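Removed from the display is one protein chain of the complex; every other protein chain stays in position.
Showing chain A:
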Amino acid sequence: MNDLIFFFNQAIIGGVVLGSIYALGAVGVTLIFGILRFAHFAHGDMMTLGGFISFVLAGIVAGLGIAFPLPIGFIVVPFAMLIAAGLALGIDKGFYAPLRARGAKPVTLLIASIGVTMMIQGLIRLFFGVGTYSFFDTQPKVLHRIELPFEGVTRPISFSEPQLLLVISTIIAVVALHYFLTRSRLGKGMRAMADNPDLAKVSGINTKLVVRVTWIIAGALACLAGTMLALDVSLKPDLAFNIVLPIFAAAILGGLGHAYGAIAGGFVLGFAETLAVFNWSVLLRPFRDNLPEWFEIPNTLSLVQSEYKLTVAFVILVVVLLVRPTGIFKGAST
């Protein structure tokens, strides 16, 4: 039973946390692809930027000397999301919109987004250096332990407060996005434009407005994901750049342009990565006495070493693309 809880703490909680981050990032990537038909490579850095915005706001709030029951980084996240949404609009207006107006091909926009990646990373390094920051210098990181009332169980279920908040805010974001896309006029207009941009135009849908709303949502969710990731681990200039490829893998896995697919893809990859690096021999140990004598339980029995965690995403991506080229859900064609 203790080993099972160890499995739960390591693999299940780890998978949910990683999956939430991937899902929040992949939703933005997939919405931008659905509406603007290009791979927005700078999305990871918009996440990082969002984390730094929250960090600055948290510093200001901490300076006021008010005590909060929750991490200050989490308290300020709605305001940071607003700022990040504004910045996303600015990035589009400054870099991508002029290219679109000239009828640039998707690959040109992709290259431009790599330029934006470098610019954001450069700016962050310019102001914050290359160091690592923690949100928890001024207040402690709360750990939750849930003791289970079973006999012989000594190991508690444990997770940190940022992890709990991350999962809660992901659920809220996903539910809100669902209602926006299925109930609101603009959300339906967004789906219409992702489905058939020419017909959306013919129907008189204000496509420029839809593009703006897409950036607002993608920017705000990227900021949420970046802040929560920074709260869970720590904040550094290449925080989310390192996970932009699995985020793209999650979006492709779910079918590009398909918001629910991206969420599902994010969780599939999150779980796949944590399960692949989990040391399965832990779960075999309780059966030590029942196993045949020639079978010796190795000390580590994980599918891949944790340094190679990222490769799991790509193996799954390649397999899915071979078997089902449009992703788990049918996505938009390139």
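Here is the rule we go by: a contact is a pair of C-beta atoms (placed from the backbone, for glycine too) under 8 Å apart; a residue touches a chain by one contact, two chains touch by 3 or more; residues count from 1.
Operating definition for what follows: contacts and distances are computed from a predicted model.
Considering only "YqhG family protein", "Allophanate hydrolase subunit 1", "Branched-chain amino acid transport system ATP-binding protein" or "Response regulator", the record for the omitted chain gives "Branched-chain amino acid transport system ATP-binding protein", by its UniProt protein name. One of A:62, A:200 or A:317 touches the chain omitted from the figure, and that residue is A:200.
Against the chain not shown here, chain A presents residues 185, 188-189, 191-192, 195-196, 198-207.
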